[in-house]
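Heads up, one of the protein chains got dropped from this complex, but the rest are sitting where they should.
And then subunit A:
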Amino acid sequence: MPAVIRAKCIVVGDAGVGKSAICQLFTSDGSHFPKNYTLTMGAEFMVKPVVIPDTQDTVEMYMYDSAGKEIFTDMVMKFWDHPSMMIVVYDVTSETSFSSCEKWIERVRSQKPDVPFPGALVANKIDLEQRRIVGPKAGKELAMKTGLDYYECSAKEMQNVDTPFYFLASEYYKLYQEKVELFKAFVA
């Protein structure tokens, strides 16, 4: 039987940037884009297995699609203990949502300050070219500064939504392999 590695993926960002749309598209393999906006209260929980290429192993992603509205923050942070990875989403047409990213990153990292974990910065709504305010350069710079990997996507056009998830799954799998090598080294 192949190994199943489990990861807790915290998805954060301001309200309305498209966190739920991204998560629902990814878990439904692109078949479900929520056409109407519903405000997430607390956190929505989803599971999606990701098979790691060239192996038989799977990373099971337990996703916590967290409410972006500030009034839920205290409540939603209670779900964040032992995070394995994070996805920080912003809307390229909203400067405010972009400048909130650092705050979100800090909040998730404060859960496990001693343990590094992989993360992705996702610029959503790139289909709205005319209204775009936050360019790729600013996004990449923030990602670099905060130690995340930068991705652009459009949930509406189903473009590039899965990529950050696959990236994180494979990073986490690598971490597991590194640890196993370390465990072995102690008794070799």
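To be clear about the criterion, a residue touches a chain if its C-beta (ideal position, glycine included) is under 8 Å from a C-beta of that chain, and two chains touch if they have at least 3 such contacts; residues count from 1.
Here is the rule we go by: contacts and distances are computed from a predicted model.
Only one of "tRNA (adenine(58)-N(1))-methyltransferase non-catalytic subunit TRM6", "Dynactin subunit 5", "VWFA domain-containing protein" or "F5/8 type C domain-containing protein" fits the UniProt record of the hidden chain, and that name is "F5/8 type C domain-containing protein".
Per the touch definition above, the residue from A:F26, A:F117, A:Y151 or A:F165 contacting the chain not shown is A:F117.
Panel shows subunit A; residues 1-8, 57, 62, 82, 84, 114-115, 117, 172, 175-176, 179-180, 182-183, 186-188 of it touch the chain omitted from the view.
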